[in-house]
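All protein chains but one are shown in place.
The block that comes next holds chain A.
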Amino acid sequence: MRLPRTFRTTPFRLTLLFLALFAAAASAFLAYIYIATAGEVTRRADEEITREMNSLEAAYRQGGVDALNQTLIDRAAGERPFLYLLKDAKGKKITGSLAASPIDEEDADSEGERWASFKLTETDMDGAIVKRPARGVQERLPGGETLFVGADVGDSEAFVVGIARALWGAGALVIILGLAGGVLVSRNVSRQMTGLNDVVSAVRSGDLRTRAKIRGARDEYDELAEGLNDMLDRLERSMGGLRHAGDAIAHDLRSPLTRLRARLEAALIEVEAGKGDPTKALIQALEDADGVLKTFNAVLAIARLQAAGQAPDQSAFDPGELAADISELYEPLCEEKNLDFKAELVPQLTVKGNREFVAQALANILDNAVKYTPTGGAVMLRVRRRSSGEVEFSVTDTGPGVPLEDRLRVVQRFVRLENSRNEPGSGLGLSLVAAVAEAHGGRLELDEGPGSFDGQGTGLRVAFVMPRFE
């Protein structure tokens, strides 16, 4: 048999546990209060009875049995709520409000005081017979008479019982309210958990697009939901990236491979007919194969960086020095293409990272700038520290730029804008830069360059931002 869902939840179980602990503690507490109160009531009644007994004994000592008898008669007629019974030495009742002593005769023979609790039978105002608790003491007087003094303790005892009953009632109320609260809390909690669990099982069955609902309560469930959603975003992105890369690799490798195959086939036919140049065909085939290899290596590098999540072998280095090094590598290329190349490098900065990967990222950005900036344009490399402490490598060119709506897209793998299809390249350059930036906790930013003039494009500003060095 399975319990209903609500009763199996952790919060409900915790509620039960706490209620059990509370009930145990409350019982001990109630028992203590009861014992202490009841004891106190008895003690007080005993004190009053003893005082009465003493005063009666004093009357006996002064005036003997007759004086005592008179005092008893006086007192019984008064307001005093005591019960009396005076018997002579032979046990015959002399006077008193009780018919018989609640204390057994044999016991009464012994010396000293005899205490007893007993039930007092009374007829109340409606004529019904009620039994009320009473207490009393019996003593043998020097003349052989026995005197019993008692008191009705019914009211005091009723008070104690009332207190106990109220306490038990309160306890029961607490337990009922606690249970109800526990059910409510666990319902609420399980609703949250059910939402999250639904997301998890949806993901398990392959749907990466579901997201947990954020209720805006900013509690730990929202935090968990946010974390889960963030994780799913990343997962979806990298899965999407993988799928996209798979398609793109197929696409990008298929066309050169198809071309390679077609060329070889054509060359074979020509050579068999005795009119082709086999060397030329083979050289072309080799070039095609090299192109495929380059694409393949770039994809592999990106995939590895993304899988590792963090660039390997990081160390502190001077970004200005690295940029100077790369400038030196690219400057002749700019000159050859008649581009005005400038570098503005702030010295003495420090970043932490994999120098090799950062160098490659920078080289890729410069490669693009040189490739897309028309002859006569300018390329500018800057290294500086932002006010946030981040270090920024930026390359600004006067090329056609990238339209705002395409800026996110060009970073994706294999995306090449229409007008750049004819340029050589794998379409993986900026994707690798973005992967390197991400693997260093940094990012890649694309902006408009210096603006259009002379009929040129707006230019492009690519910033590779690395986090502040701690």
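The working rule: a contact is a pair of C-beta atoms (placed from the backbone, for glycine too) under 8 Å apart; a residue touches a chain by one contact, two chains touch by 3 or more; residues count from 1.
One rule holds in what follows: contacts and distances are computed from a predicted model.
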Chain excluded from display, named as in UniProt, from "Two-component system OmpR family response regulator", "Alkaline phosphatase family protein", "STAS domain-containing protein" or "ABC transporter permease":
"Two-component system OmpR family response regulator"
Please identify which residue in A:Leu19, A:Leu68, A:Leu86 or A:Ala359 touches the non-displayed chain.
A:Ala359
From the list A:Tyr330, A:Phe393 or A:Phe464, pick the residue that touches the absent chain.
A:Tyr330
Of A:Asn188, A:Asn297 or A:Ser388, which sits in contact with the chain we cannot see?
A:Asn297
For the chain left off this view, which of A:Arg75, A:Arg132, A:Lys352 or A:Lys371 is in contact with it?
A:Lys371
Across the whole complex, the chain not displayed is touched by chain A residues 283, 286-287, 290, 293-294, 296-297, 300-301, 304, 312-313, 325, 328-330, 332-333, 335-336, 354, 356-357, 359-360, 363-364, 367, 370-371, 424-426, 429
